[in-house]
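Worksheet for the structure shown next.
Note that this complex is displayed minus one protein chain, with the remaining chains in position.
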């Protein structure tokens, strides 16, 4: 299915893009990460346990079921304030 | 011995004066309070456990030894801030 | 109850924000605030703050609302800057007003502690050696955990 994938901060720099449209068989965050690593090994940083996933503006777990059209954002630990 | 006695807030209103010079045989706060009550029973409020005694700018206990020339202030509980 | 949250690149005046919250409600005796500034030292030249537009504002609103549910507040304000900031410039302002002082003080501590771990901001430091992303600090997680239930996960 087609998803919009976004990367922030250090992950954005690592992936070399802020946003991309992908067409993937992945149905969860975990599967999407595996698929992205398969495509380009630089994506291995997404596996780090500190990476947070925000789907359609909500923080979700990696097991969260994805659906077509979702915006999936990969975020390093927050460091605001 | 001679002391300067000061009264603040509700105690000042009760005693009808902010400051007076006294000549008393009292040698401690406790004795001074007893002497003041003996002189004028309105001073009985000074016995209340919440009354604080400040001698020469330091909060002291009632057992604190007084000496001639001391400034003894009777204070109701503080309510600033 | 008034809530104000804002993400902006423009500088702000903390004193003005504080005064804007003060004396607006007559039963309101307490005003507390925290503001964070770019701290110099270790060769730091400047900071750059990235965020997740849209999601950040929702996260800040959620944090202020949580504070207002937890304490009896009259106002809660969170202003956070993004973009490049020099040493000494303000980064964040958090304020609360309440009838009683403990509520205002605790709400401010809550909002700044939780903001650090629950709002999608990222800091990059520039120094003489180049640039690097600031890593999240374990003590920030602990500070936020003081306030949040173990299993509660705040949505962004």
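First chain written, first letter: the chains are A, B and C, and each begins at residue 1.
Here is the rule we go by: a residue touches a chain if its C-beta (ideal position, glycine included) is under 8 Å from a C-beta of that chain, and two chains touch if they have at least 3 such contacts.
Keep in mind that this is a model prediction, so the values were computed, not measured.
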Item checked: Contact set of the excluded chain (shown chains only) -> B, C
Item checked: Sole contact to the chain not displayed, among C:56, C:77 or C:109 -> C:109
Check: For subunit B, which residues lie in contact with the unshown chain of the complex?
Finding: 8-10, 50, 54, 57-59, 73, 75-81
Item checked: For subunit C, residues in touch with the removed chain -> 13-19, 22-23, 26-41, 87-90, 99, 101-102, 104-105, 108-109, 112, 143
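The rule is simple: only the chains that are shown with their structure count from here on.
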Checklist line | Separation of subunit A from subunit C, taking each centre as the mean of its C-alpha atoms, in whole Å | finding: 26
Note to self: Taking the mean of the C-alpha atoms as each chain's centre, how many Å separate subunit A from subunit B?
What the structure shows: 73
